[in-house]
Structure formats: C-alpha cells, structure tokens
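All protein chains of the complex are present and in place, except for one that has been dropped.
When the chains are written out, they are named A and B in that same order, and each has its own residue count from 1.
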Amino acid sequence: MKNILISLKDSLKIMMRNKVGFIGFLGTIFFLLLAFVGPYLMPLNMKADLNSIYTGPTIGHPLGTDYQGRDILMQILHGGREVIYVALMAALLTILIAATFGALAAVAGGLIDTVLNGLAEIIITIPHFPLLLVLASLIKFKSPTGLAVILAAIGWGGLMRSIRAQVLSLKERDYVEAARVLGLPISHIIFREILPNMLSYISVQFILSMTSAIYAQVGLIFLGVVPMEQHNWGVMITLAWNQGALFNSRAQWYLLVPITIIVLLQLSLITMTRSMEELFNPRLRRGG
Amino acid sequence: MLKKILSNYFFIRLVKALVTIFVVATFTFFLIRLMPGNPLDIFIATQLAQGVPLQEAQERAASLFHIDLSRPMMLQYLDYLKNLARGDFGVSIISTNTPVSKIILRFLPWTLFVVTVSLFISFIGGILLGVVMALYRNSWIDQILSFLASIISSIPNYVIAMLIVVYFGVKLKWFNIAEIRGSLSPGVKPEFSLYFLKDAFYHAMLPIIVYVLTTIGSWMLVMKSSTISTLGEDYVEVAKARGIKESRIMTSYVARNAILPLFVSLAISIGFVVGGSPLIESIFVYQGIGLKLSDAITTRDYPVMQAIFLIITASVVVANFLADLLLGVLDPRIRTSRN
Partner (left out) sequence: MATKHIIVDDLSVEYLGATKKIYALQHVSLDINRGESIALVGESGCGKSTLGVSFINLLPLNSRITSGTIKFISNSKEIDIFKTPTSELQKLRWSKIVMMAQGALNAFNPVMRIRDHFIDTAYSHGWKNKTEILNKARYLLKRVHLDSERVLSSFPHELSGGMRQRVLLSLGLLLNPEVVILDEPTTALDILTQRNIIELLKELKKEFNFTLIFITHDLSLAAELADRVAVMYAGKAVEVGDVYDIFATPYHPYTAGLITSTPKLRGESTEVTSIPGSPPNLSEIFKGCPFYERCPLRSNVCINSQPKLTAVEEKDGHLVACHHASKNTLEHIKQGDWLSTIQ
C-alpha cells in the first residue's frame, strides 16, 4: 500500500514537470468528476418553466436557462456521463482491437499480416464521419455501448498499423531476443517486455481516440442520426442550435455553455497527453 | 530500368486505390441488401402497408435501387457493379424520377471546390508558418504560434463553424447569415466571369475559413518539427560549406525536403475535411454534397445516401492517390524503396 502511494506521488511529480500537460490532467479529472459525480449533486428536472425562459446567468440559475426555462447547470451536470462513457468505451475497444490485430499481424506475418494490413489501409481511407452516418442510419444505435462499438470498429486502422510496426521493431531488439533465448514464455515477452515499452504510445493513443469519439458522437447527435432520448451535452448543443440560437441573441448563452464544455474537455484531453508521454516514457522517467 | 521501377510504384498505388473503391462498393451493396431491417425490405414493407401489391412494390424497389430482385444475389451484385461502372446510381426516393447521378453532379463540385481551396490555403500557410516557427524556434513568435496551433487543432470544426455563425454573423453582423447560405446567390449562373467567381467565393468563404482554421495547426506543427530536423542534416551543412546562398539553401535544400513528411498527413487530412463536410455544410447551409448526404440520411433516401457515400469515398481515394503520385514525383527515394 505504502509502495503504491509512493509511486503515485512520484507519478504526480513527473506529470507536474510539464505544466501545460498537468493543467490538462487536472482538467480531465474535473470533467470526469463533473460527468460521474455531477448527477448526484442536483436532481434532473426537465419540466418546462415558461416563466424563466432564457434568463441568462442569475443567482437561481448560475448558467441560465434554456428555451423551456430549464436550468442549464443541471443539464450540464447530467449531460456528461453518456458522452464520456461512450468516449472511454470507444477508446478502450479501439485499443483492444488495434493491439490484437497489430500484434497478431506482426507476430503471425504472412497472409494474416497482408489481409489485416490491407483491411486497415482501407478502413483508414474511408472518411469516417460519412461512414458513421451511413451505418447509423442503417443500424439504429440503441445504446451508448453500441455507439462505442461502432466507433471502435471503424477507428482502429491507424493505431493498428503503428502497433504492428512497433511490435515488429521491438521483436528485433536485444532484450526481447534475450528473453526468447532464456526460454521465457511468450506471455512474459508480451506483457513484461513489449507492452511496457509501448505503454506511453498506447496511453496517448487512448486519449486521442477519446477525442475523436467525442467529436463523432456530438456530430452524429447534431445531424440527428442518434436518438436524442437521453440527455447529454451533444443533445444540448443540437437543441440550442435548432431552437433559435441563430435568431435569438438571448439563446446564444444556451449554445455557448455546452460548446465551451466540449471545447475545454477536448483541450484538457489533448494537453494531458504531454504529461502522459513523460509519465510512461521510461527514458524520460529515469532522466529526472 | 528506372522507368520500370517508376511505373511500378505508380502502378501499385493505382491498384490499391481501385481495390479500396471496389471493397467499399461491395460493402455498401451487401449492407443495403442483406442487413436485417435493410432499407430495401423496409421500402417494400412500407409500400405494402400503403396497399401496393407485392409484385409492384418489388418492382418499384428494383427500379429505385437498380437491383432486379428476381435474379440470384450474385447476379444482382454484378448488375450493381456494372451500373456503378456506368455511373448509374439509381433514382432518388424523395425527389422522384431524379437520377442520383444528377444530384451528385450538381452538388459534388461545390464541395470539391471548397475542400480543394481550403486544403491549398492551409497547406501553403501551414508550411510558411511552420518554417517561420522553425527558424525562430523558442522565440515569442514560435511560442505564440505553437500555442495557437495546438489549441485550434483540438477544437471540433463544427464548434468553430457554430461560433462563427453566432458571433460574427448574429452578434457582430459582419455578414448576413441568410444571404450567405447556399453555394451561389439566386440568379447567378456558373460561367467564366469575375462576378460569378466573386459570388462563389463569397458563399464558400465560411466553410473555407473553418476548414483552414481546423487543419492549419497540424501542418504548422508537422512542418516545424520537420524543418528543424532537416536543418540539422549533413547536406544542409555541406551546402553552406559549398557557398550556396542562404535563400537557395532554405528553399531547395531545407524546405524542399522538409515538406515531404507532410504528404503522408495530406491523405489523412483530405479524408477528415471531406468527411466533416456533412456537418460543416449543414451548419452553413452550403449546397454541397455533404449537406445532401445529411439530408438524404434524415429523409432516409437510401439510394442517394449510398451513392453519395460511395462518391465521397471515391473522391478521397482519388485524392490520396494524387497525393501519393505527387510524393512519388517529389521524392526520388520513394519510387524505388517504398513499394
């Protein structure tokens, strides 16, 4: 336990070395809390209150109200869980598919390698968002998990190819060779030798997959192909846009809040990758 | 000998492009035809529900999707491919009797125009700014530009589009948001005139700004790091020792080599920009193929949707192919080694 605490402290110290990255890290923590703890802070009440439409920030409604007089802060607190859940799931599945296919292609070689590589090349070339639109209109995305699965199914191409390339080059390195000569089992080689060396890269890719999942998710909601029953930030942006942000300058506040949230979330995630690079890069780590 | 290798590289690229288009075409065929609850079945079901006899419903479906349902699946597939090769994509469900190919011909050029102009501006601009950042690295100008580049490339493009409309259009009234919609003003016809060009650029301005803003950051950062590493190359040092002028070294030795890695990202960027067009064109109500795709999806106009998806993919594949060709021309090493 004590060891874990010490290594946690060390990790924090390393992450703090890159100031911008650390701010991103704090931002990410904030949004995770907002999304998963937020719903417990304020009950969701989506009943219309026609007396307080578009109030703008007031004491009763710190972030103002929407076109039906509903509190925006409340909606923000409740609207993150789904967005971030889909992003996390999609990123996780993307990494899993990419790592499996990448490692398989690199280790197996031959026909499997050619086929997987060709598949990856095709899936990279197809523009993702139109593909998602087509898929979304044919397969009704009923659950957030379903959406995450589809996002991962079309998003693994680039990562798979880099993982394949990295495994190929790592395979040739001395310590892996040494492990093989020593007769250590293949699981040892993968989990003790190869994986730790790719942790930095994979963790950064995880974050980047999250950002593209958020991009696609909100985009799909905006074009109305994902059912809007659930309440989330993407739905808020869409409603704000469709309910008169263009014509009613008081409505702009309603649009601006979820947009700011999405932008800050994306910025936090992307800047956090700088600290992650330092954290998981053994060379940088030893250097301090 | 050299000619052979050269044609080899280009030949392989061409084959890859064709295979990709073929795979995507096949994939969409089976997706439309075989998925449970596929559009074909749904269409027939709705017709039946409206009291149309089965045979007629099937005939209507067949003519819409250009699939003869009485033939075996494999033959239907071959027919579909044959029709595609002839540029025959069937007929729109919503605007009856309008061939899909006509819709594509009308709206695709606008999207291609906007995307090409945007990529051109952001590519050139990104290269210039990237070189400046590399030459004055760690100065305030580099720090500001790097900061802006990394921020702007992490903001989703549709968010920037919305902000432009709301802030500059509605709030500051720099432009009339109703008037700037569409791809041309009413009454203006495509022709070779300054008036037409001005009008086309006026309507395309906003999407172009968004695409440039959201792609230029990554060009800048890639170009910066590429230029810095090229500046340290031996051949640059030797060129200085050879008494070559500074300006010539910067252009023909440094920049000329530093842009090569950018062509790899060009392919990704084209896909991303074209892929984002349904969103951006919807926000600005720009009459391009992306807006048509999102329309077709909301109205469940499957033949149009399928065809636009195919054509968008094909455009990206062709653009990638062209980028590969250009890289092959610019980098002699790639022609012999990268296939």
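Following the convention adopted for this analysis, a contact is a pair of C-beta atoms (placed from the backbone, for glycine too) under 8 Å apart; a residue touches a chain by one contact, two chains touch by 3 or more.
Quick caveat, the model's predicted, so the values are computed rather than measured.
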item: For the chain not depicted, the shown chains it touches; value: B
item: Contact with the hidden chain (one of B:Ile228, B:Ile244 or B:Val285); value: B:Ile244
item: Contact footprint on chain B, counting only the chain that is left out; value: 233-235, 237-245, 248, 252-253, 256-257, 260, 330-333, 336-337
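What we mean here is this: only the chains that are shown with their structure count from here on.
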item: Cα-centroid distance, chain A relative to chain B, in whole angstrom; value: 24
item: Chain A-facing residues of chain B, complex; value: 16, 19-20, 23-24, 28, 31-32, 35, 37-39, 150-151, 154-156, 158-159, 162-163, 165-166, 169-171, 177, 267-268, 271-272, 274-276, 278-279, 282-283, 290, 293-294, 297-298, 300, 305-306, 308-309, 312-313, 316-317, 320
item: Interface residues, chain A side, partner chain B - complex; value: 118, 121-122, 124-131, 133-134, 136-139, 158, 211, 214-215, 218-219, 222-225, 237, 241, 245-247, 249, 252, 255-256, 259, 262-263, 266-267, 269-271
